[in-house]
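The complex appears here without one of its protein chains, the remainder shown in place.
Just so it is clear, A, B and C label the chains in written order, and each chain counts residues from 1 on its own.
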Amino acid sequence: MPSMNMIQSLNNALDVMMARDPDILVFGEDVGYFGGVFRVTDKLQERHGLHRCFDAPISEGGIVSTAIGMGAEGLRPVIEIQFADYILPAYDQLVSEAARLRYRSGGDFTAPITVRSPYGGGIFGGQTHSQSPEAIFAHITGLKTVIPSTPYDAKGLLIASIECNDPVIFLEPKRLYNGPFDGHHDQALKAWKDHPDAQVPEGHYTVPLGQAAVVRQGADATVLAYGTMVHVARAGIEEAGIDAELIDLRSIVPLDIETITNSVRKTGRCLIVHEASRFAGFGGELSALITERCFYSLKAPTQRVAGWDTPYPHAFEWDYFPGPSRVVEALQKLMED
Amino acid sequence: MPSMNMIQSLNNALDVMMARDPDILVFGEDVGYFGGVFRVTDKLQERHGLHRCFDAPISEGGIVSTAIGMGAEGLRPVIEIQFADYILPAYDQLVSEAARLRYRSGGDFTAPITVRSPYGGGIFGGQTHSQSPEAIFAHITGLKTVIPSTPYDAKGLLIASIECNDPVIFLEPKRLYNGPFDGHHDQALKAWKDHPDAQVPEGHYTVPLGQAAVVRQGADATVLAYGTMVHVARAGIEEAGIDAELIDLRSIVPLDIETITNSVRKTGRCLIVHEASRFAGFGGELSALITERCFYSLKAPTQRVAGWDTPYPHAFEWDYFPGPSRVVEALQKLMED
Amino acid sequence: MGKEVHNFMTSRRNITLHIPQPSARPGDQVDFSDIELPPAGDTPRPAIDASEAVLRELPFGMIRTLADDHDACGDWRPEASNGDFVAALKVMLLNRAFDDRMFTAQRQGKTSFFMKTTGEEALSAAPSLALRPDDMCFPTYRMVGWLLARGYPIRDLAHQIFNNACDPLQGRQLPILYSSKAHGFYSLSGNVGSRIGHAVGWAMAKAYRGDDSIAIGFIGEGTTAEGDYHEALTFASVYKAPVILCVTNNQWAISSFSGIAGGNETTFAAQALGYGIPGLRVDGNDTLAVWAAIEWAAKRARAGYGATLIEFFTYRAEGHSTSDDPTKYRPKDAAAAWPLGDPVDRLKDHLIKGGDWDEDRHAKAVEEAAATVKEAIKQAEGVGVLGASKPSVKEMFEHVFEEPDWRILEQRGEIGI
Partner (left out) sequence: MGKEVHNFMTSRRNITLHIPQPSARPGDQVDFSDIELPPAGDTPRPAIDASEAVLRELPFGMIRTLADDHDACGDWRPEASNGDFVAALKVMLLNRAFDDRMFTAQRQGKTSFFMKTTGEEALSAAPSLALRPDDMCFPTYRMVGWLLARGYPIRDLAHQIFNNACDPLQGRQLPILYSSKAHGFYSLSGNVGSRIGHAVGWAMAKAYRGDDSIAIGFIGEGTTAEGDYHEALTFASVYKAPVILCVTNNQWAISSFSGIAGGNETTFAAQALGYGIPGLRVDGNDTLAVWAAIEWAAKRARAGYGATLIEFFTYRAEGHSTSDDPTKYRPKDAAAAWPLGDPVDRLKDHLIKGGDWDEDRHAKAVEEAAATVKEAIKQAEGVGVLGASKPSVKEMFEHVFEEPDWRILEQRGEIGI
């Protein structure tokens, strides 16, 4: 089985699906001849034709709205928004149209579109190339939101998203494109090569939406994370030397509530880790759900480690980024309580 | 002291401020000659001049972006978005520009704008005239979000928002414009007339942002609400016959964390009530904060009463709307636990 | 528009923010003198493959076929026959009968909300009949005529308006925000403008498939200020999408006159010049001109020459909706003074002049329309009006996703259904 980094596995997922289904087309800024600023669509135009992978005007609203129209007609557009920070001009199209079309038309029209976008920090991208917008999608009834953390999951989840008949926001942790990143920015870069989760089958397979992965078994605490933070959390758990269970949510809508509550009922303690700023972030929902469903199993208050409540500051990337040391501190506090 | 409904007190707030400060101007769709579809800007054009209260093109993005430019220049625009459901086309302007301008320019430029918008349901407005979008603003660092529940607070909070040097999202509970509404849609309409909170001074006064109001003292539980739900919660509390403390948050950013935690530490139980759909709504953050800060005082899991995780359905308004009976059930459950 | 610019410049001594004003407010004399109307037959009809440079004057003329003597003239006379126009007239009469009855029903509390189409009937009837069954319309909320022209059951319109147990959209939508794929009518939403890009995407999908069916999208002149509109035009132009984009310029956007959308500075059709596509400006109360413009743009789209922008110049004769009172912001008698007249009267006079119609047949058609509408609405009232009957509450939880997730299932459980 070939080893792929996350860029290659995403590219391979698109390639496999475009070969299988002529109704699938790919468009977005710079995705055509050039193959995308992160190369995720590399060679797709050459392999599948000009009209199946092409450049779009710099108009995120236009990209999403035309994709919705194509989806209503029966195609399955997979569009790229160059950075998740730039999804916002299309927010109204995603919320008022893509998310609501099936409901308001009684199923007469649907929007089976997949919106791919690199998100998150750790790449010195400054305020507008680093943000994590998952919370503003999770709140929207009718949207699904998926976030992989490995090359294997990235391909399987992307194929599942493309095959899904609901609109899917597919957020790609750009810091993980080329290698697993545990938050130790001062250490040598790791590549995906030789990583077990980088062994990716060539063909078609799916990782179902709504199924979290228990990536580390543990008895004393539960840690919930997704995207880049899965790797940071793992490092933090090992450095804290605590027998914590680490759950990679993989999709936040649909959310795998069962895996979460089973684990917390078992461990009695929970830490939530995300990169997005803390206040009204998705961690709030997770904490509330745990209170509502596991209150009597809780030995300590559920903790959150997240980005600070400031914009993403370029020069202070590693002061802002919730790294392993903050996970360690939070775990220690969680165990003391 | 004159009695005003919420439309009148908001109109009066704008009138008072336009008379005091020539840098304040008002624009938005239909706000000029006509005075706004809800009449909040009635007569302002006649009184203060064509160029101080005028109609805008149907372009929420354009309304907000030109307001930001005016604010950077030194004016204090107060803009109206006709329905909060239609703020979304301006979401990028609010998040990427208004909220970030001060930070990224090191204070060189600021956006002292106030964005007024009627929000919430209960008026048979259907899916796109009924939504409550506060959660997608609360998560954004750099934005303040204010929600009044009475004519007195509406005027004082609007004046405080206009005088604030940060961008403020000012959400007006349209179901409360003409009278207090406790969720009993089948009962006769109440007017604000003779209501104590409708006694509104003519002149300038403020209700500071970030100060919640304890609108009902109680010992056995804490209920957190804002906007329309303050009245619904009060009715629910009385019908449940439970000695609950009711806190009207009034602004969710800044949040009056002290008043909240003091109350929950005292009562040991908390119910959060909002009209927005439940998942990843602002209630999640409130529940998380209470877990983090009051865990050892909690006698029961914090509960949430909220809109269902569906779009706002026209014919099922009263099945969707979280009315007093749902508050009663939740309170009873809260006390049993 | 020249007029307005001039006023502005002379009136303006020292600098101040310019706020456009309509020519008349309540109490003033109605004044349409700034509207320049070329005579019928005046504006030439270019070839569908004409190059961009040839089309530059088009947006500043006005396509009109019906002259004051009621004859059709000029090279924009449509290929369709008077038989087609009789069909269109009947649809327009049905539309009018439906509007009148439903407006009353709202006043009687049988529904929460309604919007009339009065004065704009030609803009739904003609395109719906001129285009193919497999073409898709992305309508505004003032286009029920499209559905009527394609035989959508009036009873079902009423079911939705009453949100009763037979509501085809299961009570989820406002009255009048219809949806019917089978009738080529795309799902409406309360947001204005946000579907115009979907029309372009749909058309791109058809081209992608090599299918020669097309899309037509409508937007009000007020809503052309939304960014969505520009984005749709940009994609339509860049990819030569087989789409017809139509601006219904009925002069008003609730209480705001067209100058607040830029109508004092140039025509809405002139927007086409920024995208290098044809911009037709059409007398929207002249059913033959509307039909001809659609014929031309559709032929062009199907042949692969791409998108066309059409401005339909018309007048919103009634209030914006049942929540609106237009006498608050414009003179009472404005609609009656509209220089382009009434689309039903003008079509009727033309057909009579041509011998394909007469006063008796017209009177009978008016009666028939009223009777048909009355009967259909009676059936719907039988099922129930607003509040008296509604779909199962289960429907609130359906179609959020293809399959409900645990949240929806739990919440259904909470209210015991």
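Note that in this section a contact is a pair of C-beta atoms (placed from the backbone, for glycine too) under 8 Å apart; a residue touches a chain by one contact, two chains touch by 3 or more.
Treat the numbers as computed from the prediction; the structure is a model and nothing was measured.
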Left-out chain, listing which of the shown chains it touches: A, B, C
Among C:Glu231, C:Asp324 or C:Glu395, residue touching the chain not depicted: C:Glu231
Options C:Gly41, C:Pro78, C:Gly262 or C:Pro343, residue touching the unrepresented chain: C:Gly262
In chain B, positions touching the absent partner: 25, 51, 56-57, 59, 61-62, 65-75, 77, 89, 92-93, 96-97, 100-110, 141-142, 144, 164-166, 210, 253-255, 257
Where the missing chain touches chain C, by residue: 1-2, 5-6, 8-9, 12, 14-20, 49, 51-53, 56, 60, 204, 206-208, 210-212, 224-231, 234, 237-240, 242, 259-262, 264-266, 270-277, 304-306
For chain A, the residues touching the chain missing from this view: 29-30, 32-34, 37, 50-51, 54-62, 85-86, 89, 124-129, 278-279, 308-311, 313-316, 319-320
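Just so we're on the same page, only the chains that are shown with their structure count from here on.
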Reference chain B; chain at largest CA-centroid distance: C
Inter-chain centre distance, chain A versus chain C - centres from mean C-alpha coordinates, in Å: 42
Multi-partner residues of chain A (at least 2 other chains): 89, 92, 96, 100, 103-104, 141-142, 253
Per-residue overlap in chain C, given as positions that touch at least 2 other chains: 170, 172-173, 177, 189, 191, 194, 227-228, 400
